[in-house]
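Once you've had a glance at the structure underneath, I'll fire off some questions.
All protein chains of the complex are present and in place, except for one that has been dropped.
Chains here go by letter, A, B and C, matching the order in which they are written, and residues are numbered from 1 within each.
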């Protein structure tokens, strides 16, 4: 069953707490738009929510590299290659977004 | 009352719709983490939510430059300088986040 | 001739100095690759060169918004709209790169 436990299992509560906060931030941004708050103040909140999502992504990736990818590369072969290809594509998406 | 109408007033419904969708995406990411979905699939959703927030930010900024900043620079003086300084700081935060 | 003096004219020497430094950094990265330096140390230099280019872009944009765009929006009309559209596209490219 080792393959079923994803890398982020130890960070699950931290991730969920950060995501709840990010969800609240996004809802707060909608409220600001609805209440005609000054654009620059809304932009500050958008940057904060973006940074929160970014930190969720980096934690997920870190756990993924340290578990799924590390296990796959230790075994080698086509599965290892596929895991690496997949991780690299995810990193490229993050760097470019 | 011209100062009260923010630049994004015409895009308000579009912005609110996009923010509701982004909020749903963030909630979806939390559900994925909670249900132990595969890391890479979660990362794809995080990138989508980040891009959604980015497009909200770009619309807000666009409206801000075309209204508040344009009005201020047409009048010149310290208010114009302050609006430009503020807009530049917001752009820098976006570029760096 | 006012239209001929670009916004960045006052920052020209600063920009040229930063670009010469960035060029040296990129040449340094090539040398590191050529001499088989450790990947992580090269990546640190790539991040530094990217940040240097980013700061060049933010200065150019700042000067552009404070001069060309401000002059155009003060006059209004289709030229103003075109300048704003162009500036927004440049900002989006920077945010997404």
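Criterion: a contact is a pair of C-beta atoms (placed from the backbone, for glycine too) under 8 Å apart; a residue touches a chain by one contact, two chains touch by 3 or more.
This structure is a prediction, so every number in the text was calculated from the model and none was measured.
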item	value
Hidden partner chain, residues of subunit C it touches	4-9, 12, 15-16, 19-20, 22-23, 26-27, 29-30, 33-34, 36-40, 42-44, 46-47, 49-51, 53-54, 56-57, 60-61, 63-64, 68, 86-87, 90, 93-94, 97
Subunit A residues that touch the omitted chain in the full complex	54, 57-58, 61-62, 65-66, 69-70, 73-74, 80, 84, 87-88, 91-92, 94-96
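Just so it is clear, only the chains that are shown with their structure count from here on.
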item	value
Whole-Å gap between the CA centroids of subunit A and subunit C	29
Euclidean distance of C-alpha centroids - subunit A vs subunit B, Å	19
Subunit A, residues touching no fewer than two other chains	97
